[in-house]
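Removed: one protein chain of the complex. Kept in place: all other protein chains.
Note that the chains are named A and B in the order they appear, and that numbering of residues resets to 1 at the start of each chain.
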Amino acid sequence: MDKKIGVYICSGCEIGDAVDLDKLVEIAKEKGVSLVKTGASVCSPAFVEEIKSDIANEGVNTVVIAACSPRVRTDVFNFPGCIVERVNIREFVAWVMEPKSDDAQLAAQDYLRMGIVKAEKTNLPEPWIGEDLSEEILVIGGGTSGLSSAIESSKAGFKVTVIEKEDKLGGWAAKWYKTTPTKYPFTSIEEPAVFQMMKTVESDPNITVLLNTTIVKTEGMPGLFDITLNVSGQEQVKRIGTIIAAAGFTPYDASKLDKLGFGVSPDVISNVDFERMVRETGKITRPSDGKTAKRVAFVLCAGSRDPEHLPYCSGYCCAASLKQAKYVRDINDGVAYVLYKDMRTPSQFELFYKELQNDPGILLTKCEIKEVSLGEDSSLNVDVTDTLLGDELAIEADLVVLVVGMVSNANQEKPDILNLQYRQGLELPLLDTGYYPDSNYVCFPYESRRTGIYPCGTIRAPMETYGSIQDSIGAALKAIQCIWHYERGMAVHPRGWEKSYPQVFMQRCTSCKRCTEECPFGAIDEDEKGTPFYKFNRCRRCGTCMGACPERIISFHDFSIDMVNSMIKEIEVPEDDDEKLRYLAFICENDAYPALDAAAFLKHRFPPGIRFISLRCAGNMNLVWIADGLGNGLDGALVLGCKFGENYQCHYIKGSELCNYRFGKIGETLDRLGLESERVEMMQVQISDYVNIADTLKDYADRVKEIGPNPFKGF
Amino acid sequence: MIEFQGKVLVIGGGISGITAAIEAAETGVEVYLVDKNPYLGGRVAQLTKYFPKLCPPTCGLELNFRRMRENKGVEVMTQTEVLKVEGSKGNFKVTLKKKPRFVNENCTLCGECFNVCPVERDNDFNFNMNKSKAIYSVFEFANPPYAVIDPSVCLGEKCSKCLDVCKYSAIDLNMKEEIIDITVGSIIVTTGWQPYDAEKIDNLKFGIVPNVITNMMMERLASSTGPTGGKILRPSDGKPVKNVAFVQCAGSRDENHLPYCSYICCMASLKQCTYLADQDPEVKATVFYIDIRTPGRYEQFYWNVKENPNISFVKGKVANIEADPSGDVWVEAEDILAGSKSKEKFDMVVLATGMQPTSANWDLPFSAKKTPEGFIDPDSLPDGIYLAGSAVMPFDVIRSLHSATGSVLKALQSISGRGN
Partner (left out) sequence: MAKRIVKADLDFIKEIMANGGDSVNKCYQCATCSVVCNLSPDNSPFPRKEMVMAQWGMKDALLKDADIWLCHQCADCTAYCPRGAKPGDVLGALRKITIEEYAPVKFLAKLVSKPAMWPFAFLLPVVILLIDLMFNGKLQYLADPQVLVNMSINGEPESAGKIVFAKLFPTVTGIDIFFMTAAIFAVVCFWIGLSNYWKALNSERSYPVTFKGSIIGLFAGVIWEALTSVRFKLCNTMSVRSTTHLLVFWSFVGLALTTATASVYEWVLRYPSPYPLYDPVKILGNVSGIALVIGSIWMINTRSTLKVGANSGFDWLLLIIVAGLGLTGMGSEIFRLMNLASVAYWTYFIHLTFVMFLFIYAPFFKIAHLAYRTLALAYTNLANRGEPNALKG
């Protein structure tokens, strides 16, 4: 596209007081821009009309606004069909530097030149839209979560295939006698909801159910998943749009719980076996002699909350045990001992606890289990300590139920759920903490690291029936939303608006595999030689591959290696002044950028020599920029990325961590250049660090000052 | 190509409402997002950190605001309440009342007006722990990023000092309340929660004994946008705290107050223990509890907090609090596992007050039943109206987002047979 650039410079919000606008106009003209205008308030309706008129009458198609942060006034500077580049001379200059100083003026000039160059090198994106995209949803797992998401997707008009590895639908819930309540007033146990769901699914023409079915392999990408199914021994391939992984859980193996008496007697059973016995026989008896079990002890947290077994709480067991205690009362008119560590019936489930407490035959105490042993008359003794009664108790029981927790089916030795034919492994990656196939745990709970595949229900966290149903409806929405996006060539979360996608100049690819290894979403496959193959619908557009590529051959329509290099070249390096050092700072646009904006809003002072370049993610940072920058005489370089590690805050999960990893190698590069590696730093910044980010920057600048100016200046 | 037609109204601009709005907008439907406050973010905007990752809520909010900026499909209306809902699924006629902000979108938050405004108001965003001017910015990351005037204290045109200094013609003291009629196909209610009024728990002496604060006040004290700039100082004399008691189930699990468990308070107190430890590694904290409820992976958070030898846990609910003349606070409980009563002195006491549904005090504009505690009974809602977040029941953020995301699918089902 032939570019006609218009530059509009604002003097409002103290910009005019801080910098000489006339000089900025000159700078823009020097860069070859003929249409340069200034305004007291560029965002005012009148001025915006003027810009629109320039677009209409002067043929301007690339608008450079030198004013405030691109985080504000986006709706005002919205010119469809035009490239809009925002040069932030308010937050990055006027509000953080000494007004009318050389420093402020030089900074504003640098930013304006960088902006113009960036605009010159930006292209409007042309989306990649695959052909023959499927709109069908595959649901893995025919339990409560799976069926619920299938039904809800169907209600929205989508075709769904449900695959179930067993020979009937229903999952665990269909093996339950009753379930904990799902509706107000949360006081009564209910028929498992899954039975109604099974009927609904059977009569829904939009839903295909495949029993005895597993996935042999999953290839392709959202919209174009080719899934090889093993249906009762027969293989078939199915084209699928998106996947809801509701593959559920496996109860924790009670045989590992010999400390709690498993194996002491056949009358020590798991809660799963107990539930199954009640469902199948309608009776509660002792496996050893078939006698009615009048006294049943429920040992909670059997394996859960235990560093030797499961380091988490399985969440559902407390309420489920109360439910089972109720069986003992209703069926056997017996006594149920509920032995808990903490009674965990959060939210409205407290009302269930409250209700069941009223039963005089349900005896509860907090305690620690000391021993479960065989007593006289083949009854069992449960010795407990730290009780509410102040004493140790010896409880005689006919049956001891070990209430075991949930283990995600994604967290098995061989999960065998998706069998993804991806470069980065067969299944959904788990969080560092082990259990969950999740990514953005708090804010964006559906974003798994495998695009278009949405885990829900007990595969990703221990949940009760109510929670599983809630979760699965949300997952269905995300699956549908994903279809909507790929049909328009748009990325999904977090850049749901993004139409640009990575373009690779394959002729220069050396098959080094950096991109295929580093992509946080496993979006890039490779062949035996290591040649990368992009699956664009898996790509989240973070640009980690662009940052990883040593050959500089990966770019977006609106962001490229060359573009940033050109921007860096626009930073004027004062050669004769040892005081005026220049630092290049790459900042994550999601967290570091708003933190800097907020610091600027508070009028904190930034080191005057710092020049920010915003990245999609710290993972987007390519070392070549730093090398080039320092090669050009800049005195230091900095990356402000998100926190990484266990509690990472990177919206692309691994971006900042990978950036840090690359930094581990920067020493070599700098050594080669003969520069001190201390000039270059990677910092973890969270958005709330705006309070002290100015100090952090100043400390950094001081450290570089101590090292002294870049010896390459002037070369 | 799939296409969803129709409009969705989201009532409540907290994290559930924002999520519902942007998730809906990202399926191509138009969304109105209304909130009675002059800012989006609801309760989470007041939080210093989220548990269990101890990350700032503004991080997620920022990304959601970015999504909304880029998507353009969400029309945000703050200071807006829903007066009336008529019609039915697919065609709800909704009457909105938008209160005047008195500041328009020209505002750049330059702050000149704050400097000249002669009147102060209690800063309700900070639970009245400090003052703001009558024209003020709610907090640094407030969205929309414009100042707002509190008409209950503003002196009006006879003062007009703010008008005189505003360079951007951003202030309009004549702005009037607007009644806006919109038509939508579906409505998602995410009215969320408010902290239970701690004064009602009379034996815990909130409002009577100095230095007894609520957990939400603690969030503001720890926040860099809060009244102390993030330093946890006790209110009576500004002393840095060295020994703090956390009183769990302050109002929750109590049929005299809130019969249900508020879900988040255990984790919130554990999280606040980390605030204290971050500020001063020597600080001591005692958590008085009935049951520590840290389901799922939260358990690991609990373990981590327990590893700190300065943080102790006492099973036994605090049932009496008394003032010490020094400003310290006496806290009495039975240490159940020790089998004896304990009466200890602390610098400050944090009441882990629970969630009361906002809907408890909301005159519903549509016909639906409320539970005795004021939650809207989802089964009683008219077709086309759905509930999400802690308006359903007390939820943490994650569960709120599950239900918010799910509610969007319900809304889509009700407004649009998807066109092909």
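One rule holds in what follows: contacts are C-beta pairs under 8 Å (C-beta built on N, C-alpha and C of every residue); 3 or more make two chains touch, one makes a residue touch a chain.
Quick caveat, the model's predicted, so the values are computed rather than measured.
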For the chain not depicted, the shown chains it touches: A, B
Among B:Ile311, B:Ala333 or B:Ala352, which one is in touch with the chain left out? B:Ala333
Have a look at A:Val76, A:Leu363 or A:Cys512 and name the one touching the chain we're not showing. A:Leu363
Among A:Ala40, A:Val237, A:Ala394 or A:Met506, contact with the omitted chain is made only by A:Ala394
Given B:Met129, B:Leu233, B:Ala319 or B:Leu364, the correct residue touching the omitted chain is B:Ala319
So which bits of subunit A touch the chain we can't see? 295, 335, 337, 343, 353-354, 357-366, 383, 385, 388-396
Across the whole complex, list the residues on subunit B that are touched by the chain not included here. 203, 249, 253-257, 290, 316-320, 332-334, 336, 339-341
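Just so it is clear, only the chains that are shown with their structure count from here on.
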Whole-Å separation of chain centres (CA-atom averages), subunit A against subunit B: 23
Subunit B residues touching subunit A - in the complex, by the definition given at the top: 1-2, 4, 15, 23, 26-28, 48-50, 52-60, 62-64, 66-67, 69-72, 106, 108-110, 140-141, 145, 167-168, 224, 229-230, 253, 259-263, 291-300, 303, 315, 336-337, 339, 371, 375, 377-379, 393-395, 397-399, 401-406, 408-410, 412-413, 417-418
Can you name the residues of subunit A that touch subunit B in the complex? 12-14, 41, 43-44, 68, 71-72, 74-75, 78, 135, 152-153, 155-158, 183-185, 304-305, 307, 311-315, 342-351, 354, 366, 386, 388, 390, 433, 435-436, 440-446, 461-462, 467, 470-478, 480-481, 483-485, 487-488, 494, 496-497, 590-591, 594, 598, 601-602, 642-643, 647, 649, 651, 686-688, 690-691
